[in-house]
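Missing here is one protein chain; the remaining ones are kept as they sit in the complex.
Chain naming follows the written order as A, B and C, and within any one chain the residues start at number 1.
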Amino acid sequence: MIRVQTEDFSLQKEYDRLRQLSSVGAVVTFTGLVRDINQGEQVSSLTLEHYPGMTEKALSEIVSQARQRWDIQQCTLIHRVGELKLSDQIVFVGIACMHRQEAFAACEFIMDYLKTQAPFWKKESNSQGESYWVDARESDTTALDKWSGK
Amino acid sequence: MIRVQTEDFSLQKEYDRLRQLSSVGAVVTFTGLVRDINQGEQVSSLTLEHYPGMTEKALSEIVSQARQRWDIQQCTLIHRVGELKLSDQIVFVGIACMHRQEAFAACEFIMDYLKTQAPFWKKESNSQGESYWVDARESDTTALDKWSGK
Amino acid sequence: MIKILFFAQIRDQLGVSELQLPSQDNSDIESLLNTLKARDNNWASVLSRGKLMVAVNQSMCSDNMQLKAGDEVAFFPPVTGG
Partner (left out) sequence: MIKILFFAQIRDQLGVSELQLPSQDNSDIESLLNTLKARDNNWASVLSRGKLMVAVNQSMCSDNMQLKAGDEVAFFPPVTGG
């Protein structure tokens, strides 16, 4: 299941859905939160812009690539857009598999590709009330290298 | 925080504790569940035996190794012992970090070492009421190889 | 016609989020970019930055992608979600 939404989400609710099948032995979740300091700035809030239509398409493509690589029993991907405050939840990836290695790999794969392929942009505001677009991190691009071998 | 207990645990409660610090940008959780089929047998229940005293010591050692390798803001490790049913929660590892790569790595590292170093033993019962000790998996030993490079 | 969208910094710097241009025979992304850069110095500078990303019909693509009438082309900076 893939959702792009302004509303917050409940980790427990998503987890309960992921673990339903009795074949599930491992659930890995990733949650991304608005951090207080980013690229040296004191962050007080965040606006997430996206490209409606392409966002959903890009996320579906990433999830289907993960499903081709690993035996995934259940997968949930949620990304919020709009205004977010410090410590708010931004993104959720939940993977349920028979074995842990697959669940870890699929969850990290989806985050790595989302970071570089899904059309979201963050605009942060700092404690002085200044707003600025966040720069893409080189380390997010190099993170993809680990998936090109398999 | 490390706990060895017979009682169940709440993912939400553990997650809420992990995400408290405003420096946390990434939370990765792993939950292990009693799977319906293991090593070809239809599992109906499970008994987890451990070595009291050594268990806590081994888990602390694993967590402190992870803290030496990665910048971990919060870490929780819970392992249940005693009688468990199908789909019950067995183990929880939750890691809160500034960045996702560290959180994924630390969470998987802890699970890989727990699987081979912490003195727990599973005895399963199948649908015919037969009980048998679970065999250690070779793949759990080879999983450690990925951590010897760093 | 071709529908052109701009996002994030690119949109802010151009002051435009969407425009329509007539489609042309044998046009590709590169020639569309050249048409847009010819508008004025600001357009030329904003669209010349190294890290511009392009999507056609909501899929990432490269500069030599051919365009046809009805296509939706989007220009944006490297993505920063997650």
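Going forward, a residue touches a chain if its C-beta (ideal position, glycine included) is under 8 Å from a C-beta of that chain, and two chains touch if they have at least 3 such contacts.
Everything quoted here is computed from the prediction, not taken from an experiment.
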Partner chains on view for the chain not depicted: B
Subunit B, residues in touch with the chain not shown (by the definition above): 32, 48-51, 53-54, 57-58, 79, 90-91, 111, 114-123, 133-136
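We adopt the following convention: only the chains that are shown with their structure count from here on.
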Distance-maximising chain from subunit B - centres being C-alpha averages: C
Approximate Å spacing (C-alpha centroids) for the pair subunit A, subunit B: 23
Length of the line joining the C-alpha centres of subunit B and subunit C, rounded to whole Å: 48
Two or more partner chains touched - positions in subunit B: 100
Of all residues in subunit C, the ones touching two or more other chains: 82
